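Only one protein chain is missing from this complex, and each of the others stays in its spot.
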Amino acid sequence: MPVWLKAIVQSRAVWPVLALVLILIVAGSVSPNFFEIRIVEGRLFGNLIDILYRAVPTALVALGMAVVIGTRGIDLSVGSIIAIVGAVIVWRIKMGDPHITILFSALAAGILCGMWNGFLVSALRIQPIIATLILMVAGRGIGMLINQLYGGTDPSFESALLQWMSTGSIWLIPTRLILAAGIFLALWLLIRRTALGLFIESVGGNAAASNLAGVKAGLIIFVAYVLSGLLSAWAGVIMTADTHTSDPVSVALYIELDAILAVVIGGGSLAGGRIYLGMTVIGALVIQALTTATLISGLPPEYNLIIKALVVLSVLFLQSANARKAIGSLVSRRAS
Amino acid sequence: MSKKYLPLVATIAVFLALFLVGGSMYRNFLSTLVLGNILADNAFIIIAAIGATFVILSGGIDLSIGSMIGFVGVCMAVLDRMGWHPLATAAVMICFGILYGALQGFIIDYCDIQPFIVTLAGLFLLRGLCFMVTLDSVPIRHDFVDLYASAKIPLPGRGVLRSSAIVMLAALALAIFIAHFTRFGNNVYAIGGDKESARLMGVNVRRTTIGIYAIGGFYSALAGVVYALYTSSGYPLAGSTLELSAIAAVVLGGTLLTGGVGMVAGTLFGGMILGLISTLIIFHGSLNSAWIMISSGVLLFAFIVLHRFLVSSFDLRGTS
Partner (left out) sequence: MNATAIDKPRVEMRSIGKSFPGVRALSNVDFTLYPGEVHALLGENGAGKSTLIKILTGALNRDAGEIRLDGKAVNFNSTGEAQAHGISTVYQEVNLIPAMSVTKNLTLGPSRDALGVISWGKARKRAREKLSRLKLNIDTEQPVGSFSVAVQQLVAIAHALDDDTSVLVLDEPTASLDAQETATLFAIIRDLKARGMAIVFITHFLDQVYEISDRISVLRNGNLVGTHMASEISRQDLISEMIGRELGEVEATLAHKAESGPGKQKLVARDLGRKRTLKPFDLTLHAGEVVGLAGLLGSGRTEMTKLVFGAIRSDSGELHVDGQDMSGATPRRSLASGIAFCPEDRKAEGLVGDLSIRENIMLSMQAKRGWLRQLPRREQEKIAGEMIRALGIATPDAEKPVRQLSGGNQQKVVLARALASNPGILLLDEPTRGIDVGAHAEIITLIRKLCNEGMALLVASSELDEIVAASDRVAVLRDREKVGEIDGADINRDNIIRMIAGDDSGQH
């Protein structure tokens, strides 16, 4: 194998990107118009745009998840946070707040949820998976409760600002894509242009060594959960504005699983210690492309779940040392 | 009394307190009728939670419970339409559950991946299979379903023990036997207590892990059978997020999520607490299901913090 080929094969970017390309090619071969992009009502339309468009909420949540996983943690409560954020939006709209205030209230709700998780993990030192389970169980109930603050009979709403942010467009490009790109950039700057990323990765990689090197591990972990809460809140704003309603019971069901999956597909290890923001977005796109491709190929949308499961299992299998060894010895036995 | 029974005592205390609160608020609450109904209505959750107890005792987690319940349900319904006897289907499905769980356990140990992720894939796979089997709610019409629904053992007072509750209690007895009176059960506690030590002490970790998840699969499949017979139908979305209730029941039952400490019998009370909460809220009338979620969350929080401090203050992890 030539050196350059080896370098490509060993690069962690290659498999997820290859998977994405492969899915697109398969989808393109099934549906001839797959790559077509049209302009309808002053906005770009087409399958590729649709994949980007629909991947935004998952990608946002996954970015927060990537940061938390970087600290060797996990955040199961993201779906519940989205439910709470949706309920807060509708509640404040019914109360007649200015819509820009509502946006900030929604984000504040997400931050508050993140602070709760961060408190449990960093101050009470509860295992992340257990700590965030609490909000995961209670969060949707809290959302339903907030819905009752205004009677809860009609949770639908109209908001020009929020809907513009979610489903509108600037020139030809959907607003949510532009905003998501802005958030990604901001997060990237925060992680890579301050020392936060280094600290998160060092705490996730070796908390004891980080402490001895002078890093405030507890604070770093806390901040990671707050970031995850904030990003989930943004996803919540987009999803709520998209459906014009607050539905705490079923909104963003299983989104935590998709988000974790996106991080894992993007090469992040649940053992922590590394944050790959760009690859996480690729991971989210892979998941969405799978869904879209399943739909287009005429398979019932439900098959998507099975395909996803098989993808997770094969990714995990390829990552496992034991399985690699077994495959390696099988291959070399063949070769000899 | 050993400190490790403290969580179980707390569980029973919470259960009794809730029951008495209900009794003081509603005239007919303190009766075997209510008790029998709670047992029957929550039988499938408790059965699934019993399986989850083994998994959690070993320091793992099983997210595939809800999907297994849904999958068993649709298979029961579809095979019923094809003329199978429900008991025959049940036997096949339970075997499937055991094999599926064993496979999950094997992957967890062989690939050394967090149980969370493996069983998450398991969740997706089974839910997807549900939809492959059918997209609609399918009724189960076999006469056996009526027989199952009508069979009951009278309790003192006006209450009765329905078939679901009977199956659940039998399943519980089996679980108590496995957990507390076999070498396997002893090994489960050891792996949950300290996997490396257990390995050094000669416990076969792989075999035990496979066994643990096989038991988890067995109990989720059994829960699926009970759920299908209880609702006399199969629905591909049935059982969604039930894994959360099952895990909550286990934790409320006094089992540490970190593994190694807990008792299978506690899970019965944990599940009953969840059942009591919903019953109380239904009795109240003006409260809704939001309160069920929030109160389980609050209780979960209280128990997790209690466990956290038990572990650190009583030094259950040893002094060395």
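In this document, chain identifiers A and B correspond to the written order of the chains, with residue numbering beginning at 1 in each.
The working rule: a contact is a pair of C-beta atoms (placed from the backbone, for glycine too) under 8 Å apart; a residue touches a chain by one contact, two chains touch by 3 or more.
In this text, all values refer to a predicted model and were calculated from it rather than measured experimentally.
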Touch with the omitted chain, as defined above, among A:S31, A:Q127 or A:N211: A:N211
Candidates B:Y189, B:Y235, B:F269 or B:F301 - the one touching the absent chain: B:Y189
Among B:L79, B:V226 or B:V261, the residue in touch with the chain that has been omitted: B:V261
Positions on subunit B contacted by the hidden chain, ascending: 2, 4, 181-184, 186-187, 189-190, 193-194, 196-198, 200-204, 207-208, 211, 260-261, 315-320
For subunit A, the residues touching the chain missing from this view: 193-196, 198-199, 201-202, 205-206, 208-216, 273-274
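Operating definition for what follows: only the chains that are shown with their structure count from here on.
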Distance between the centres, which are taken as Cα means, of subunit B and subunit A, whole angstrom: 30
Subunit A residues touching subunit B - in the complex, by the definition given at the top: 74, 124-127, 129-131, 133-145, 148, 248, 253, 257, 260-261, 264, 270, 300, 302-310, 312-313, 316-317, 319-323
Complex interface listing, subunit B residues touching subunit A: 61, 107, 110-114, 116-118, 120-125, 127-132, 135, 236, 240-241, 244, 247-248, 257-258, 288-294, 296-298, 300-301, 304-305, 308
